[in-house]
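Attaching a single structure in structure tokens format; questions to follow.
All protein chains but one are shown in place.
Up next, chain A:
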Amino acid sequence: MALKIVKGSIDRMFDKNLQDLVRGIRNHKEDEAKYISTCIDEIKQELKQDNIAVKANAVCKLTYLQMLGYDVSWAAFNIVEVMSSSKFTYKVSCSQLQLQSVDAVLITTIINSVSLPLVTQDLSSPNQYDTGVALTGLSCFVTPDLARDLASDIMTLMSHTKPYIRKKAVLIMYKVFLKYPESLRPAFPRLKEKLEDPDPGVQSAAVNVICELARRNPKNYLSLAPLFFKLMTSSTNNWVLIKIIKLFGALTPLEPRLGKKLIEPLTNLIHRALDLLYGMVSKKNLMEIVKKLMLHVDKAEGTTYRDELLTKIIDICSQSNYQYITNFEWYISILVELTRLEGTRHGHLIASQMLDVAIRVKAIRVFAVAQMATLLDNGHLLTGNMQRNGICEVLYAAAWICGEFSEHLEDPMQTLEAMLRPKVATLPGHIQAVYVQNAAKLFATVLRKQEGTTDSLAAQETSQLLIDRLPLFVQSANLEVQERASCILQLVKYIQKLQQKEVEVAEEVTALFAGELNPVAPKAQKKVPVPDGLDLDAWINEPPSESESEDEKPKAIFTKEEPKHTRPRHTEVDEKELARRREARKQEQANNPFYIKTSPSSQKVYQDQPGVEHIPVVQIDLSVPLKVPGMPMSDQYLKLEEERRQKERSERKKKEKKKKREKHGRGRRADSGPESEEDITPAHHVDIVTEEMPENALPSDDDDKDPNDPHKALDIDLDKYVYDVQGNLQDGSQVVVSVIFENKTDHFLKSMEFNVLDSLNSKLQRPEGSSPHDGLAVPFQLPPGVSNEARFVFSVQSIVMPQKLKGTLTFIVKTEDASTHEKLDFKLHFTCTSYLITTPCYSDAYAKLLESGELKSSSLKLEGVIMPFHHLLARICFHHHFSVVERIDSCASMYSRSIQGHHVCLLVKTSNQTVSIDAKCDEPSLLGNVLDEIKHTFSQC
């Protein structure tokens, strides 16, 4: 028998196999069609042979031809025949053919009559792969008849002992259901059971099938919701999770209660998605993204989710000093639109953004003031029921902005009136206080306007208005409101007296509020140079002696004080005290609207004020969204912005065309590729007001050259930054990155902020309380041509893999007449080498280490290294932080240690320009990466 087979094979062994066919087709590029037709003829011959192996080979080739687009349906019968063979190999090739393309009824009958017994036989094969292939094949050519006849067999297979068969059987049931719907009812209980199968593959198959079924008739599958819910919270397979979420998408419209249950797991997912958004934004897409988010805000159910969206919008917009905002008018209107949110807890966040933008972006003030005036005018809408409303915090910002920048107000009188309405007295105390104070500022502005005209009566009427309205505030229970109100009331009364004597007072009243309040940089104090001859560490008085202090301990009057141990010396104020003071200072700064915070996002401005956080939030249904009249919609800006960019683009193109026409353009931007980030110019030139620095803080360089060209500032070549990553020996999870910044421009660079997108493994260490997206201020400024070094600490979890971190440096370029905000992207490469620390090791300890047998080994060969051996060693020592343990002739042992205590040992040998390095380490992946890096070092020389 065997001999016969061998003989048969020898006869046919010069038949083409699949690879020959492929090769042949590739060699007959010119007459491919002709070649293939001869091949098809050969295949036909082969199919006529008795030998099943030959037939199988033919079928295999047919598969390939079918892919190339040749009709193979004529071979259907043979294919089924091969399928019936007892040899696994042959069947496999058949199952790949798409027999469905055989559409003749005749063939279907053949399949039914021939394949049924064959498939049934295979289905019960003891070999799981035989059964598997039969199932795969069946999935391609299930017919209603086959489905009917095989349904029960397949159902049995769903409980097969092998998970491999179970999952295939489960999947194929879907095909059976499609062709033979009656089988669904009896099969369903078993299918449901498979949702809880111990094998994750089977589970996932069952989820797949039910999701497909439920897509057509979701209501029949509502009963499975609890089961799916359990799966969703327990499964870790992404595929299954995605499917289940899709399924719930179909189910929730039918069962509203389901939505509530889903909120929690889904918001977790949404959180992750929102975090991604943060990194996605650019100047180009910011408006679009925020618009989408605003739509979600409108639709959001549940205040928690809505608040989450709100903070994300603000986070995204304000990140890295508003670097992605090209149009601040748009941003202000977004903020104003956000004030329409009922019951949000983040009123103070919106308020602080309004303040921040209005203070720092000078050009926007006119617009902002107009918006804020409308907001104040409609204040009653926002405070409909202030007991539960955190949004009234924005009125704080609105009142302050209107007061401080009142010169931009169109109708200050109206705003003044709005601020003195009796309803204001229902606002929280701290807001009332701002109202009162700023009413006085407005009063000054109004007086100036009115005294300019001849109508002196009007001015007196204004004073009367204040005198009428202020007593309400004088009665306030809030001390600050009371104090300010009574103070201002008396002032106005005095002014009125003067006015009655026809004295012009406006000038003097305005003087009360004169002077612009500029933002102060948080580190301004530090920048003040210590004057010569002042020693800050020297004692002013002799320190009291310790014994003395104990003797003179004041007696507690009411409570008995715990005896303190030794009193800390003045020089070393203990950490807690420092932290407490720092905290107090932060609080103080946070409450000061004139103080620019380190980062816009971490503002907790009025947190210490009672009330807002603790007001119970009740949700009300507001079917009609509140529209505050007269407020622009941010959408309009989006449109405008698009039009503007369109216009700009077409103009730019025109210009370029012109340029090209005027001989070959010399422009830097000869090619106008796709619109890049830099091409988007801000709508109006917004100079972000630079933070105030104390005089003579650092040698400032104001005599700049040639400020005529505004583009020059954009042309910054600061690409030279050098950095060095070094592990910290004291702490196994810290590395220090020293970055040298060199200013290669002609301009002064300041307010540099260094920010890195944290990865799961490595995180930039930021001061406590700041969010993971905040940048770190670089503690110096850079005059032209100067370089300086700054250090940043990163915490690293795993050190076995190298890593690249992306980051941005934002900075302000100061030219003579303007300051522009710029940014520079960079990458930090944390090599594994940087986690190694040069550690000496004695040869006996080294030998012991190697003998311990706990180290995994690996090796590396470097060819063509032409350098003296000691140079080579020096190079490894220098670049990769190793130390030489011992050296004998052209062989040396080296040692290094990682910051987490992994030992790395090298044995370096050299002969004839070939260097072989045998290495051992207790962490194989760390070792592999270090070796790669060593290889890289030598490939560069």
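Everything that follows uses one rule, which is that contacts are C-beta pairs under 8 Å (C-beta built on N, C-alpha and C of every residue); 3 or more make two chains touch, one makes a residue touch a chain; residues count from 1.
The criterion applied here is as follows: contacts and distances are computed from a predicted model.
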item	value
Undepicted complex member, UniProt protein name, chosen from "N-alpha-acetyltransferase 20", "AP complex mu/sigma subunit domain-containing protein", "Cardiotrophin-like cytokine factor 1" or "Serine/threonine-protein phosphatase 2A 55 kDa regulatory subunit B"	"AP complex mu/sigma subunit domain-containing protein"
Contacting the left-out chain in the complete assembly, out of A:Asp71, A:Glu182, A:Asp275 or A:Glu288	A:Asp71
Full-complex contact with the absent chain, from A:Pro200, A:Gly429 or A:Pro924	A:Pro200
Residues from chain A at the interface with the omitted partner, ascending	2, 5-6, 9-10, 13-14, 17-20, 22-23, 26, 53, 60, 63-64, 66-72, 87-89, 92-93, 95-96, 98, 100-101, 103, 127, 129, 132, 135-136, 139-140, 142, 164, 167-168, 171-172, 174-175, 200-201, 204-205, 208-209, 211-212, 215, 236-239, 242-243, 246, 674
